[in-house]
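As you look at this complex, bear in mind that one protein chain is not there, while each of the others sits in place.
On to chain A.
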Amino acid sequence: MTLFDIIFTGSRQALEAAKATVAAAVEKKGSDARVAFPETAYSLPTIYAATGKKIGSLGELRDALSIVESLIVPEQNLEKALNAGLATALSAEIIEACKYAVEEKPYSEPCAGFISDAVIRSLGVPLVTGDIPGVAVVLGEAPSAEEAAKIIKGYQNKGLLVFLVGKIIDQAIEGKVKMGLELRVIPLGYDVTSVIHVVTVAIRAALIFGAVPPGNLEELLKYTKERVPAFVNALGSLSGLVVSAGAGAIALGFPVITDQDVQEVPHYLIVQKDYDKIVPTSLEARGIKIKITEVPIPVGFAAAFEGERVRKED
């Protein structure tokens, strides 16, 4: 199968899953039931930014499925492949929105799920000043907790904001990575669809700080590519769905670095099998240059540790 075909297949799977999830939610709550993420003024941020439409109910969410469907056109070219990637992102948002519509509290410790507007606003200044030099999205599973911790701490030490999705969260805990917003390591969720919660961070950054008008997809993608220094590390076996989500990241201008055998795409999809080199490979791929003064001390030293609380048991 060609790389584009894998993406189209994954996007279709995501769409099918979204359809089923919405149908189940409507079944349970009715099509008038309210749909909203907590503490945000941007409704479902991805759909809002892409279409300019705010979604208020499950019925409206069901209607939004046709937008997703229209984005999946299996023609063999990059434009269509990236659109399919965006479709996967929209499907993920729809699935995640259903979770919030159906359940009172779909996410619990250690997972953060949806990130509130307030948090994004608090991250805005350090992102602009370069105090947060980049945003790493690490998803999947590293070969061991040790490797996982090494990669996550590698970013943490350089002051990057790290989001975790999937089994890597457990590996991070096992690897004794200290987590939390103030430590700049945020576990999002175990389902791959929870990666959308970092996508909406980038998208809301464009809406809030970039003043990108909702519905102007082209300008949105330009902003995320040029101004949000994010990248993705996709570790462990890659399903078609993950690959198509990766295409969504590429559409936003974020390179994907993986430890798996896939067809590389210059600049955007890079294979790095040496775990010691994943961090520098990723930083170079996103053009992140870190101004560092190495202080030879036996513990991690970075702005990421500023909010750390030393507990009694530590």
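Please note the rule applied: contacts are C-beta pairs under 8 Å (C-beta built on N, C-alpha and C of every residue); 3 or more make two chains touch, one makes a residue touch a chain; residues count from 1.
Throughout what follows, contacts and distances are computed from a predicted model.
Name of the non-displayed chain as stated in its UniProt record, restricted to "Lactate utilization protein", "Carbon monoxide dehydrogenase", "Protocatechuate 3,4-dioxygenase subunit beta" or "Na(+)/H(+) antiporter subunit C": "Carbon monoxide dehydrogenase".
Interface note: of A:39, A:131 or A:264, the residue touching the hidden chain in the full complex is A:264.
In the complete complex, the hidden chain is touched by one of A:61, A:256 or A:285, namely A:285.
The residue from A:3, A:181 or A:217 that touches the chain not shown here is A:3.
Even with one chain removed from view, chain A keeps its contact list with that chain: residues 2-4, 76-79, 81-82, 257, 263-267, 269-272, 277, 280-281, 284-285.
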